[in-house]
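Before I ask anything, let me first share the structure, which is written out below as structure tokens.
Every protein chain but one is kept in place in this view of the complex.
We call the chains A, B and C, going by the order they appear; numbering starts again at 1 in every chain.
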Amino acid sequence: MAKPVETDDKGDSFDLDKFRKLLQLMEKFGVTEVALQNEEESWKIRRGPRQVAYAPAAYPAEFAPVPATAVPAAPSVTAPAAAQPAAAAAAPAGITINAPAIGTFYASPSPDDPPFVTVGAVVKPDTLVCIIEAMKVFNQIQAEKSGRIVEILVENGDAVGFGQPLFRLEPA
Amino acid sequence: MAKPVETDDKGDSFDLDKFRKLLQLMEKFGVTEVALQNEEESWKIRRGPRQVAYAPAAYPAEFAPVPATAVPAAPSVTAPAAAQPAAAAAAPAGITINAPAIGTFYASPSPDDPPFVTVGAVVKPDTLVCIIEAMKVFNQIQAEKSGRIVEILVENGDAVGFGQPLFRLEPA
Amino acid sequence: MFQRILIANRGEIALRIIRACRELGIETVAVYSEADRGAHYLDLADEAWCIGPPQALESYLQIKRIISAAEIGNVQAVHPGYGFLAENAHFAEVCRSCNIEFIGPPVEAMQALGDKVSAREIARKAGVPCVPGSDGLVSDVEEAVRIADQIGYPVLIKATAGGGGKGMRVAGNEISLRAGLAAASAEAEKAFKNAGVYLEKYIERPRHVEVQIIADNYGNVVHLWERDCSMQRRHQKLIEESPAPKLPADVRRRICECAVSLVKTANYTNAGTCEFIVDKDFNFYFIEVNARIQVEHPVTELVTGIDLIKQQIRIAAGEPLPFTQADIPHTGCAIELRVNAEDPDNGFRGSPGTITKLRLPGGPGVRFDSHVYEGYTISPYYDSMIGKLIVYKPTRQEAIECMRRCLHEFVIEGIKTTLPLARRMFTHADFVDFNVDTTFVERTF
Partner (left out) sequence: MFQRILIANRGEIALRIIRACRELGIETVAVYSEADRGAHYLDLADEAWCIGPPQALESYLQIKRIISAAEIGNVQAVHPGYGFLAENAHFAEVCRSCNIEFIGPPVEAMQALGDKVSAREIARKAGVPCVPGSDGLVSDVEEAVRIADQIGYPVLIKATAGGGGKGMRVAGNEISLRAGLAAASAEAEKAFKNAGVYLEKYIERPRHVEVQIIADNYGNVVHLWERDCSMQRRHQKLIEESPAPKLPADVRRRICECAVSLVKTANYTNAGTCEFIVDKDFNFYFIEVNARIQVEHPVTELVTGIDLIKQQIRIAAGEPLPFTQADIPHTGCAIELRVNAEDPDNGFRGSPGTITKLRLPGGPGVRFDSHVYEGYTISPYYDSMIGKLIVYKPTRQEAIECMRRCLHEFVIEGIKTTLPLARRMFTHADFVDFNVDTTFVERTF
């Protein structure tokens, strides 16, 4: 079915998968920079904060189809499959507020507004902490717990899976 | 290729294999009697000493082809594969004289002669302890070690594999 | 062709679809419940999203969550596998309304064939025999006797509101019909507050024969020959094979033709299966259409050499069938055994747990489709099938010998499985000679 050209693409796709796995690990352990040499090639990767454009009617920019060559630009789509248990594991002792549904995480009601909560904020069960957008519906998420936010575990615009920790709390 | 009849034989061959395994276990641990119930049927098996006819020119009687149905009569052909490591394991502390070759074990020079050695006998490295017949050749086996024979681990006429313990010794 | 597909399923069929996609150069997005987190097959997908807790109702059956994953994963299509949402017309509708192709038939065809009455109607239009009956309630005994004389005894008296065998009677002759009718009606009244009963011809000890069909979006419909699935227990198939043993050539031809004309009449597309029962005189009657890929699809893949999952995807992507009926061979014999984590000695109770030792059969003509491995834990939340052992050989006799050989090699420790039952089935003379029907397994083992 495929022509040699596609073939070569498939060729790269081997690396592409290794690359995804590597990015998963980086996400898992919050690694921001990696330079490594394996039997096949040497890689250098850096992850930094990303700008997010709101586009409720369409998909946020970085969820556009990912051509193999552009993958380095798209760590956010790498599988939470592996990332989540790790996140859970990695999450230091303490309570977390977890995503009640799969969707896109937004920290503030609109790009111009300040975030619902920031590190240090004290939340009560009914405090709004974020929005999770699923199927074009913006669901306002309540803390469901009380405490002080000591860490925000995801970035604005991240896709989050069910049960993924979003905020880490300590008793206020 | 096969007709339903053969098919049924194959049918039995399943049990036959379980049976072989069971016999291997029995040999391993020197079990002489077993009665057990498994999900498929219930088995009763007893193993006893066997009479051996010398037949250097031909195969000893119990090495005749073993029809599946006759297997219970032929525990001696079940696999030393499993039996040996166990024998080794089961063999209590102490030196053993092991078979230097694969073949048939004979305890005496001829049916009418007394065995080369019996339990209690003191052997020196050059003491003849048995004959191992391989390819119609009767090899006289020396002890290669010194000590008192405390146990004879195989029976006259048994087939023995390479390295299989034959006699257990204790320092004389 | 699609660039990314979401797989709305789990276990062996999710892995099967991932494999097909990867060979087609299509990226995959897997979804999983918390119970399946960490399974190896999820690592083989390009992306995997947790969509909910272990209970299927909260995860694999949650349309909204699966669609969210599809949007986040930015896929162009969803493959539903079998079970879960595979035959849920509403799910297909939602997918398509989100511009995500549902890899399956049109919603209308799913609905039309999903309803027993309209499915019978379609079959009649297509000239496909259904189990003859009273086509509606029988008002009085004389009418019932007249109908019974037409369709022939024995007949089955069924409560229209019936279920669980209540208000059901078999009548072998007019006397027992007259007696049974009143009794059944009364029983139905008592049980369902609805005395309505109808008649249907009673098929004794039928065989289950099904025909695999595949149709593109341009009106091309072909069959991929039949499978016999008579070896079942409580309506759960245990062994499936092709060709159907001892099925006369002309019956085989007619049953396959019937399947094609039926799905054509229903404007059905993509892969599907027409199920029939076949009586001892080889009369066959249409039962239902399974509007999805089936567990036993590998049997057909082996005898035809056609990859059904890839075909499903190509058809959904708008490609025409690459072959005509004449191009579809049927060579050799394929037999599939379902291996379930069940305890045959305790009423086939499910036996979840961790596989502590696994030695798989292999060698020529052996395929084992499974997502499990040594150390894998079978969760109690989903069905008990842990794999499908399929053998492919030139003749049925050789296939059976190969299957026995595989069952001899197969070691699974840590959980109870149906392997001991399988060993008994594949050595039973009536299975080898194929003197079986859908009641054989329950009667015999």
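Here, a contact is a pair of C-beta atoms (placed from the backbone, for glycine too) under 8 Å apart; a residue touches a chain by one contact, two chains touch by 3 or more.
Note that the structure is a prediction, hence the values are computed from the model and not measured.
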Omitted-chain contact residue, chosen from C:200, C:301 or C:437: C:301
Missing-chain contacts mapped onto subunit C: 15-16, 19, 22-25, 40, 44, 298, 301, 305, 307, 331-332, 358-360, 362-364, 366-370, 373-375, 394, 398, 401-402, 404-405, 408-409
Missing-chain contacts mapped onto subunit B: 1-2, 6, 9-10, 13, 17, 20-21, 59, 63-66, 77-82, 84-85, 101-104, 134-135, 159, 161-164
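Keep in mind that, in the parts below, only the chains that are shown with their structure count from here on.
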Chain centre separation (subunit B, subunit C; CA means) in Å: 53
Length of the line joining the C-alpha centres of subunit A and subunit B, rounded to whole Å: 66
Junction residues of subunit C - those touching two or more other chains: none
